Each structure stands twice: as structure tokens, then as C-alpha cells.
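Just dropping this structure here.
One protein chain omitted, others in place.
Our next item is chain A:
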Amino acid sequence: MTTAPNQSVLTPVLTKNWGDEQSWKLSAYGDYAAAKKAFGMQPDDVITAVKDSGLRGRGGAGFPTGMKWSFIPQDNPKPKYLVVNADESEPGTCKDIPLMMANPHVLVEGVIISSYAIRANKAFIYIRGEVLHVIRRVQAAVAEAHAAGHLGKDIHGSGYDLDIVVHAGAGAYICGEETALLEGLEGRRGQPRLRPPFPAVAGLYASPTVINNVESIASVPSIIANGADWFSSMGTEKSKGFGIFSLSGHVAKPGQYEAPLGITLRKLIELAGGMRAGHELKFWTPGGSSTPLLTAEHLDVPLDFEGVGEAGSMLGTRALQLFDETTCVVRAVLRWTEFYKHESCGKCTPCREGTWWLTQTLSRLEQGQGSAEDLDLLVDQCDNILGRSFCALGDGATSPITSSIQYFREEYLAHLEQGGCPFDPEASTVFATAGAKA
């Protein structure tokens, strides 16, 4: 693993000012020097810098950001749009929300530079509705940036115009999927669109549109300020730069750890003071509930796009949810499956019907009813959803199930043998009495 040249294990960039007094205010943030620098560059050179940095999308899929921007057909006479995906709803994912609460200006500055690069004069920040104070902070940052002349007409004499609209969603996980998000932003039910055409060609109002995650866009000012080489000096060969790793669950100090991509979970748990006292890691998600579960065998997997892929999962959003031996994996998986069933938008049959069937089969197993054949039935049901669904929500719904059967088949069988769950749910809570055992 390559780390930053100075051997720093953590590399705060986006999180760097979160502890500062009133860090969300423009006066604490600075004067948008990176945006000013970008205005002195040709838009295509900004795209090149982001390409050269190796930045890959931080919203889950890891698509190269600069390349996405270069797909915008500049000869298309329609207006171009930038849309920031601030829907953050993938279970376990909790990085964009604290980022926008503490450091909204880095996002606004990123929006300015990115919009300038793709030649958009209107940008949208689509924030999930259930985070009131975060929405206040972003609304205020946009207003402050406007008042200071960083937004509006002929920004700092550059001849470039930009306005940002902050748009609050209304509760729908599927609106994190980029084409469903566009539907929501057009005032419709959030159901994914058929692709092609891709949003770069026909996105918002059938115009060329770039959709990027909050953290992707927030990384752009640092790349422009410090150069592509600076960014790519961190991380691994194909997964460059830093990212926020979110640790939650049965760990001594859950929270946000910003590090070069490629750090391991073993290292992160060590930084977080170990698992909670007297307990050990049982299973974890590397990047939210839609990424297949991993176990203590995978503590040394480099947390970059390639490393986690080779281990049979996905880096996703670096949402590291850690569960210790007190946790029933069947209960955990059933709950996620109920989530997917609830959030399925209903557009396609494999997901709409499939998630319903999965929930039925799983809850039977969880209650110790059914038979060992039900495990094969579950795997079969997953096969009929994976790759056959209209969007990645359906695929994601199968991840916890197939991976948990792969690693914990015995635990499913134990439910059948005992006629119910062998675990005491009390033991896995934060307020478990010290002596409570599974």
C-alpha cells in the first residue's frame, strides 16, 4: 500500500476545518481561492486536471469524475446542468451529511469549479429532506457565497454566470439513484429512467447533465488548489486520493476518519480504539448495506476499489458498519431486506416482487420455521433478481443475503435447530449491561 509521502495515516482535507469555530461560515472558510484560480484556466484544462488527479466518484460506483465531465457534448446547444447528489441514504453511509453540516462552503466552491468546467450556468444540490439543520447550513452557504460575489452574474469579472438551487427531497432511498433523482428534481415520482440515453447526453430536462456525489464535488477545490499530482500522491495505483471512512457499530470510537484510499479495516479499527471492550469483529459492510458482507478474514484487504472488489465485495461509500459476535446475522440481513422491500420503487417486477418474497422467506427462517431448503430458495430468488432488475437497488438487495449465506450458513441452520433466534438482542445494544452475553 502506498501512503502519503509524509507517512501520515490520516490525511484530513475535507474534514480539516470541522473543529473550527463556526466552520460553516464564509468568514471561517476563506475566499474561494481555488475557484478564482479555476477562472484563470480554460474549462477544458480544469477537466484535464480532475482527470489527471485520478479522482473517482465517491458516491459508490467509482466512475472517473473527469471522464464523466468530458462526456458532456459541448456542441449541444441546450443548457448544461450540474446536479449534486446529496441524498445520502445508503444504510451505513454517514459522510456527506456531516460534511455539509460543518463545511458547506467546500461543496459550494466545488460546485462552482465543476460547473465552470462543464459550462453549466445552473446547478442543483439535491439533499435528502430528513436532515433539517444540514439543509439550513447549505442554504445559508449558497446565500453567503452569492452575497460575496462567488455566485451570480459575471463572477469576479470572469464573464461566467452561475446560480445554485438547494432542493430538499422528501424521503425516498431510490432518489439517490441518479436517474430517479432527476425524476424527483423534475417534480415526479422517483423512478429510474432507462439508459441510454445517459444523463451526460439527456439528463435534467433532457439536457446534458453531470451528476456527482457530494464528496466527489467537495474534493475538486483541493485538486485545483494543489494540483493533480498532489491528489494522486495519496491512495493506491488505481484508487487515488483520500476519502472519508465512516466507522459505525461495535467499535470503541465510531466516527469519521479521512485517509488515503487503500487503508485497511485493521488499521482503522486500531485508530478507533479497537472493537468495544471484550468483543470481536464478526461481520462488516465495506460500503453500505448494498455491498456484500465481509468478515474478520478480510481485515487486511486494502480499502480501495480494486482490493475490495477482489475480496468479493465493493468499496461503495466506505460505510464501514461493524458488528461483533453478539449480533445475529440473520436478524441484520432480514432488516436490510425489509428496507429494500420498503424502498423498491415498484417499477420492475424482479425487484418489486422479489424483495417481497425474500422478506417472506427470510422472516420464516429468522423465526426458526421453514427448512434448510429455504436457504437454496433464497439463493435462487437472489439469482432471479441480480442482473435482472431495472436498477442497482434490486442488485444491492441481494448482497447481504448471498454473502451472509456464504459466510454464515451455520447460523441460519442454528435458527432452524433451535426453533428461533439463538441470540439475545439486548447483548448487542450500546446499553447492554456489562455482563450480558449472547
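The criterion applied here is as follows: a residue touches a chain if its C-beta (ideal position, glycine included) is under 8 Å from a C-beta of that chain, and two chains touch if they have at least 3 such contacts; residues count from 1.
One rule holds in what follows: contacts and distances are computed from a predicted model.
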Hidden chain of the complex, named as in its UniProt record, picked from "Sarcosine oxidase, subunit delta", "Phosphate ABC transporter ATP-binding protein", "NADH-quinone oxidoreductase subunit NuoE" or "FtsX-like permease family protein": "NADH-quinone oxidoreductase subunit NuoE"
Option from A:Leu26, A:Ala172, A:Leu358 or A:Ile405 whose C-beta touches the chain left out: A:Ala172
Which of A:Val84, A:Ile97, A:Leu358 or A:Ile385 contacts the chain that the document leaves out: A:Ile97
Contacting the left-out chain in the complete assembly, out of A:Ile135, A:Leu261 or A:Met275: A:Ile135
Of A:Leu26, A:Val84, A:Leu185 or A:Ile217, the residue in touch with the unshown chain: A:Leu185
Sites on chain A contacted by the missing partner chain, in the whole complex: 4-6, 8-13, 15-16, 18-25, 33-34, 79, 88-94, 96-98, 101-103, 122, 128-133, 135-137, 139-140, 143, 165-173, 184-190, 205, 222, 225-227, 230, 233-234, 242, 245-250, 253-259, 271-272, 289, 319, 321, 323, 327, 331-332, 335-336, 339, 342-343, 345, 425-426, 428-431
